[in-house]
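A single protein chain has been removed from this complex, and every other one stays in its place.
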Amino acid sequence: MNALPPSSGKLVHYVSDAPFDVQSVKRLTPEQERVYLASQWRLMWWKFKRHRLAVVASLVLLVLYGTIPFSEFLAPYNGSTRNTDFIRSPPQKMHLFHDGQFVGPFVYGKDYRLNMTDLKRDYTVNHANLQRIRFFCHGDPYQFWGLVPADVHLMCPADGGTLFLLGSDRLGRDVLSRMVYGARISLTVGLIGISISFLLGITIGGLAGYYGGWFDLLSQRAIEIVHSIPHIPLWLALAAVMPVTWSPMLVYFGITVILGLMDWTGLARAVRAKLLSLREEDYVLAARLMGAGTPRVLFRHLLPGFISHLIASATITIPSMILGETALSFLGLGLRPPVISWGVMLNEAQNMNVVALYPWLMLPVVPVILVILTFNFLGDGLRDAADPYN
Amino acid sequence: ETPFFAERVATGKLPAIDQRLPEQPRVLDMQSMGRIPGKPGGTWRMLMGDQRDLRMVTLYSYARLVVFDEKLQLVPDILESFEDQDDKVFTFHLRKGHKWSDGQPFTAEDFRYYWEDVALNPKLSPTGPNVALLANGQKPKFEIIDPETIRFTWDTPNPAFLPSLAASQPVYIFMPAHYLKQFNPRYAGKDDLAKKIKDAHVKDWSALHERMSRQYRPENPELPTLEPWRNTTPPPADFFVFERNPFYHRVDENGRQLPYIDKIAMMLGTTNLIPAKVASGEADLQARYINFEDYTFLKHAEQANNYQVELWQQGYGARAALMPNLNAADPIWRKILRDVRFRRALSLGINRRDINRVLFFGLARESGNTVLPESPLYKQSYADAYTNYDPAEANRLLDLVGLDKRDGEGFRLLPDGRRADIVIETAENDTVDTDILELVGDDFAKLGIRIFNHPSQRDAFRQRIFSGQVIMSMAEGLDNAVPTEKFEPDALAPSAESQFQWSRWGLYFESGGSQGEAVDMPEPQHLLDLLHDWRHSTSDAQRKTIWDEMLSINADQVYTIGIVNGTQQPVVVDGNMRNVPKSALFSFEPGSFFGIYMPDTFWYDVKSE
Amino acid sequence: MSETPDILRVNQLRISFQLQRGALDVVRGVSFRVPLGKTVALVGESGSGKTVISQAIMGLLPKAGSISGGQILFDDPLKVDGGEPVDIARLPRDGREIRHLRGGRIGMIFQEPMSSLSPVHTIGNQIEEALRLHRPIKAGEGRSITEAMLEMVGFKNPHRAYRQYAFELSGGLRQRAMLAMALICHPALLIADEPTTALDVTIQAQVLNLMRSLQSDLGMSILLITHDLGVVANMADEVVVIYHGEIMEAGSANDIFRHPQHPYLKALLAALPHFDMKPGERLTALRDTSGDLAPVMTSRRQTLAEQTSTAQPSTPILAVNNLRKTYPGKRSGILGKRAERVVAVSDVSFEIKRGECLGLVGESGSGKTSIGKLIMRAIKADSGSVVFNNGSGPVDVLALHGPAGRRFRTAIQMIFQDPVSSLSPRMTVLNIIREPLEIHNQGSPSEQTARVADLMSAVGLDRRFLNRYPHSFSGGQRQRIGIARALALDPELIICDEPVSALDVSVQAQVLNLLKDLQRELGLTYLFISHNLAVVDYIAQRIAVLANGRIVEIAPRGVLFRSPAHSYTQALLKAVPFPDLDHPLDFTSVALRGASNPKNWAPQFQDEGDPASLTPIDLGQGHIVLARATIDRKELVA
Partner (left out) sequence: MLRYLIRRFMIMIPTLFFTSAIIFTVINLSPTDYFSNYVAELQAQGEKADMSRVEFLKREYGFDKPPVERYFLWVGGLLHGDYGYSFEYQLPVKDVVGDRLYLTILVSFSTILFTWLIAFPIGIYSATHQYSWADYGLTTLGLLGLAIPHFLLALLFMYFANVWFGLSIGGLMDPQYLNASMSWGKVRSVLAHVWIPVLIIGTAGTGAMIRTVRANLLEELQKQYVTTARAKGLHPFRILIKYPLRLAMNFFISDIGSILPSVVSGAELVAIVLSLQTTGPLLIHALQTQDMYLAGSFLMFLATLTIVGVLISDIALAFLDPRIRLQGGAR
């Protein structure tokens, strides 16, 4: 601690008398030590954690994806179980108290009447008909993972009762159960598509960026061409060449491929741009001078440099694929019943009747929105955490 | 005088009403039809999908040389009268003083022009005159007796001739000669025509003539017409306005020229939106593009937008019918499909009541694919054949057919060990179809058969059927389900490629044996023979027996598995519109949808104005 | 009592940074002053807090940083009422008052001139903006004032410069533009944060000279931040030595240079290489961490012994003959005619003997890196040959391919200029150093790991660091990793491309010592590229001087520094600032004269448009100079 010399005064020669330790700068606080020893992933994780919304988003996604293996168990009904007496029944509210008394989770039963003047099924809540929800109960039978026959569900309607927490559709199927089943397809449709788009994007963009020259020129033109052709006609055309005899699952696969094929250009561009700048880095030259071959340079040195960028862009592409699936369904090109996906459900919901009379059929839009929001926030978080070394 | 034309008449642009009407207009007695004579005025707003729907106006107008009345009797309309000798000699009398919509006289010359310059011109008709003009492949003799009288003569009977003129999509045997001659090199100046061809960006005169002469789809506003309304908007457009034809030949009992309604405003747009637009009161009389599903929604806005929703009955033989493809390429399947027990089993295995209840509110009729009770040819037994729900019997029959082996999951196996899964193909994506198949699928699962629905684009769908790749399809049943014996029973015999249960046999028949396959089963062959008999029939009694026999064979053999018919079609009618029947049959054939109920007699009951 | 009041008084300033967990105190109670019209130098090694202090004075601390105590009193000499000085530490961030001071009363030159200017606005625009902001000027006047300022900072054609963009200017010119921007409003205080680190000596001298003359013209005070003691000695009136956020020593320049007392300051001074060092004298680094060369040596020694027995001692290990390299020129002009190709290397020949270190000096852009890369075959030569002879016969490097090419890769290695960008940031140190071994399949994985560990200790790094990532190392440590990697394959020749220019003196001393040790113990041969003459003088036996792609002079180090023959060499030597008050820079002789421009050279060195008219002339003792063939030897020595 030195004292400030008096203003306008002559400067006295000040020498600090505190003990001097040359190594003091080099000594690291435990905090710094931790940071220095951390790997890329660790650092990314720390940075990521600061983005609260992204953390929440990733938890939500984890839960959503977590339901996939257990759809049968989590859904109160099977995805295609019909209840002809409860067609287009509005959602049943879950209650805990009856007449001010706690009875545990239950729903009131519904009575319905065919209204022959406007041909509508009118449902009235019957407060006398108290149906207690059963948990870990036996309900619709199913094949767990296609292997084990089982019939245990997380919750089931009371014996002889119904449990349509999100209402039922025009064939009397439970919307909630269908949403749970739909997650399977909708959440995975992006993953396959993205693998394809990444494979193409990284290879083409990578080679274009690393080699430049004619390959770059060609791939740039190819991208421009793919880019300049509107998507919808391509969808229509590609959907038209998909053999008509394909099973719904193959169609599903085909659609993901189509989505992937449409999507690689953006990534290829990003990869190329990134590589164009990265390849000028000295460490690339260093590797080359050591005699490293192209694959080694690309995969050991360059790719890790924007792996986080890739992850982030993946998280943003997946939602666009989920939306793409719904758009395809809208055009009648996408998945079809009996396959259950959110896109299929929304497609069935896209008419004025639903908006005006049966709004609960639009509920599958909620998970779509949720997934897209969470993926985007996750992407945001990852993007911020992207370059842990900067 | 019609107020709409008052000004034009006053300024001399139009002749007065008595000059415009034929000497003998067709007088409609509203009272006796149970209708109220009205007053002219107003615009009929209708919503349509695309430009092809322009033909709806031609359908709704339903002005033909001869027409069916509501009792399905043939009556002259544009013709003043006609004579029919043994279905061989047809003499037509035109109305004296009848004029095209541009005021030019409508005479025998217009028939001659069609016959000589169009039907017989190899450039304009590469495949010759329309089949309705051929009896046993022979062309008729065409004579002009006098400017108001013409005659067609065949050597053999041609009982389909008059119905084809009265059909919803009629065979046009006349054309406005005075107008079209300018496009025909036989009459037109060479340079003049060349210039017209150039202006229209077409290749040659035949293309130009073709384009200018479309009567069924009134795209050309300049083409003179005899219909109640004529198009005034050149395409392309999203909004077509039709105006009343000042020379229209019908009047009401008070001598007032029809139609009552001055204009038709047709708005094109996305068909999905039409129910919503109708509900917001944007159409005055609308049935097309609204479905039974929309009824509730429409009903809810009835008060607010001053309209009524009526339910008419659809005129199909079946709203949906499964069509096993007897010409399937797969030999194993073909053998099974041709086994009547299999078809009966499937029919017995459908729980029609459930479908009716879930999807049609119980308002449809659970019936096979056959004529409707409204038809004089109807018999209860046709409708009821194999339509009771009897899964036990169905299972028994299936076991007999050779599908008695089952796999681990309980599904039936074909004799060659494949699973007996049926892919049922449909055209386009129709939710009702999908739902029906979903329900049928549940029922069939109980028979040990799984079905998959595969919708595809309409022409791809048809092509796959034609090539025999499809085992079973689903489509609407008989197009004309309220026939009289006067109608040709061709839909009941393998006579057309578009019959999905036996399209290759149909093609064989259509092509005169050059394509497709010859019928190789006794019953269908019998049906064909019966059709042949009808074509040479000379009396209604004879025709009726032929019809009866064909209907019962079809019902017994279950060539198509009808599910429900008599389904409901919502019809939205403006609150002020009069004379629209409360309940009626809504079908393309016969009836031209609204046409048979004569929309030119509909009118707006508005107090002032 | 001196007449001059203090314009800036920093009192017990404390600055801390909010890190992931907890705060990090970066500046810990620093007090100093800047008297009116004087230059105060803030000296200290990298990371000691110099920039942060300057940022605090400008109110430009990064978001994470905050002033946690103390005052920054700015006493504006133009204050009308002679009121109290402003305490900048208390002014709201980006408030009106601080904005008035910034640019208007306090100007600042940033550390990186390359990125400090907007790439899409003209120089004139950016400078004039500051003017308009702080001085009421008439319309149309701005431009002339700006151009005058540009002229003042040494733009030869200010009118043109006004419309130029940053990327069209060289580093030195950008630094001048920054200077113009900082000075345009005649601030009372100029903060110059390492204004010359990025520049080579001649340009550095020009910029420093400029600052001095402007200071006297405008009467402003300067706070000069640097770790280059040579610059300090030539510029500062008072010096503040800072270490780790605390002031170690402060006093007048005289006190500091003639009576250094604090061990830190003494160590800093000792770490500087200077020209009158005895051969074999070692620099004393602040934190000397000499390596343990024993493990790597054994294998090395053997080969060394074998080679010395077989190879004739006279054959050079590397001979470069008539090397030439041109780059495509930039297109210019509306019609986009291709400009002539830029000649980066022209007719360069030299030899390096085994075990020798050849220094290659020359200003920025003279083609040093290009030569290095040509030898490494990182770029293709237009013509010329590179002959490598490690005893098993001469090979033409430029024609090598296949297995021979791979073998060659093991024999020559390169140490890169920039320790940050030459290490893959996503690889651990272990993987980085092991990579050459993997590529050339040398040994089993465990042997490789063992060798990496040996190399680590050889360069004086703890073996525990093996699993760390490069980002966690200081510049000096990273440079050592680079050296370890270069050593991994037992090379015989290492090309060191400015291995120390990015390092501060104390770290620089460490690295130089290490290189020297390696040379001595392992018999390595170096081509040592630098523009820092003192450094080259310390490490090299012979030095080649490069100007505009040609070697203009080559001589043993003693000879070169004692009797430089070429005008360019002389100019270079003159431009070196010595950390010694007794050897002030002769600003008048070097400043504002393009030292590398042949027009400023003595006539005997000018080629008069014909490059071939110049030939290397041997002055004896291995001293060769490029001059006109017709010139008498005597003239050159004189």
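Worth a mention:
A, B and C label the chains in the order they appear, each numbered from 1.
We adopt the following convention: a contact is a pair of C-beta atoms (placed from the backbone, for glycine too) under 8 Å apart; a residue touches a chain by one contact, two chains touch by 3 or more.
These figures come from a predicted structure and were not determined experimentally.
Note that the undisplayed chain, when the full complex is considered, contacts A, B, C. For the chain missing from the display, the contacting residue among A:182, A:319 or A:337 is A:319, taking the whole complex into account.
Note that of A:21, A:122, A:224 or A:280, the residue touching the chain absent from this view is A:224. Here one chain is not drawn; of A:12, A:261 or A:362, the residue touching it is A:362.
Only one of B:23, B:238 or B:404 touches the chain withheld from this view, namely B:238.
Residue-wise, the contact with the chain that is not shown comes from B:130, picked out of B:73, B:130 or B:306. Of the residues in chain B, those that touch the hidden partner chain are 45, 50-52, 124-128, 130, 168-169, 201, 203, 206-207, 210-211, 219, 233, 235-239, 241, 265, 267, 269-270, 272-273, 276-277, 280, 282, 427, 457-463, 479-480, 498, 588-589.
Of the residues in chain C, those that touch the hidden partner chain are 58, 60, 94, 98-104, 107-108, 110, 112, 115-122, 126, 129-130, 133-134, 165, 167-168, 178, 181-182, 330-332, 334-336. Hidden from this view is one chain, which touches chain A at 51, 53, 217, 221, 224-225, 227-234, 236-238, 240-241, 319, 323, 326-327, 330-331, 346, 349-352, 355-356, 362, 365, 368-369, 372-373, 376-377, 380, 383.
In this text, only the chains that are shown with their structure count from here on.
With centres defined as mean CA coordinates, chain B is found 49 Å away from chain A.
With touch defined as above, chain B holds no residue shared between interfaces to two or more other chains.
The part of chain A that touches chain B in the complex is made up of residues 80, 82, 84, 87, 114, 116-120, 170-172, 240, 244-245, 247-248, 332, 336-338, 348, 350-353, 356-357. Chain B contributes residues 272-273, 275-276, 279, 293-297, 299-300, 354, 357-358, 361-363, 423, 425, 428-429, 431, 434-435, 438-439, 441-442, 452-457, 460, 464, 469 to its touches with chain A in the complex. Every residue of chain A that touches chain C in the complex is listed here, in rising order: 1-5, 7-16, 18, 20, 22-26, 29, 31, 35-40, 46, 50, 281-283, 285-292, 296, 300-301, 304-305, 307, 389.
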